[in-house]
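The complex is shown incomplete by one protein chain, all other protein chains being positioned as in the whole.
Up next is chain A:
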């Protein structure tokens, strides 16, 4: 990233940019972001700076509307979950994981269909992510990314519950994949803290013991 004095920094990924330089530009203060996508920009900027600093990532800028903040974070989670889905595609076969399960307690039914269906785990994963993408981009519920109706914010909870099952399935059935992914992205940890902070899921449903593990290894999270 070349930076000449007096020349405004252009935060662009021009064709030919090397992978290591992709989106590597100096941080832009939130106050200076005048785009309608400022919250997304800010969240991504914080994640890029240090993906493990979850407390920082989950701290909204001052005066930020909470509905939009939660919405943009959930978008980011669903987007990053694509990475986990890609890894699962290689390992989670419909023959071996015929049902979406985590612990033996529940079989999750796929809500993407007219009548909830007992999809194979990989299908459940894909359908849930596709369905979340449709809902979160729906012109009906989320026509704006600057202000969001309360009735639409209420929908975020159910999306959280469904996508969390992808974490739990990976954790209980594809542990190596889960660990690899988690070490790179800290996504499950971030997600757990996110839903706890904003009360989007009940504690009983958070079955991946990710925070406890950390407490065990001595790292403390906010």
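Following the convention adopted for this analysis, a contact is a pair of C-beta atoms (placed from the backbone, for glycine too) under 8 Å apart; a residue touches a chain by one contact, two chains touch by 3 or more; residues count from 1.
The definition used in the following text is that contacts and distances are computed from a predicted model.
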Protein name (UniProt record) of the chain left out of view, among "Mediator of RNA polymerase II transcription subunit 8", "Striatin N-terminal domain-containing protein", "Tubulin epsilon chain" or "Two-component response regulator": "Striatin N-terminal domain-containing protein"
Contact with the hidden chain (one of A:103, A:139, A:183 or A:199): A:139
Given A:13, A:52, A:96 or A:176, the one touching the chain that is not displayed: A:13
Positions on chain A where the hidden chain makes contact: 10-19, 22, 25, 28, 35-37, 40-41, 75-76, 78-79, 82-83, 85-86, 89, 94, 110, 112-113, 119-120, 122-123, 126-127, 129-131, 133-134, 136-140
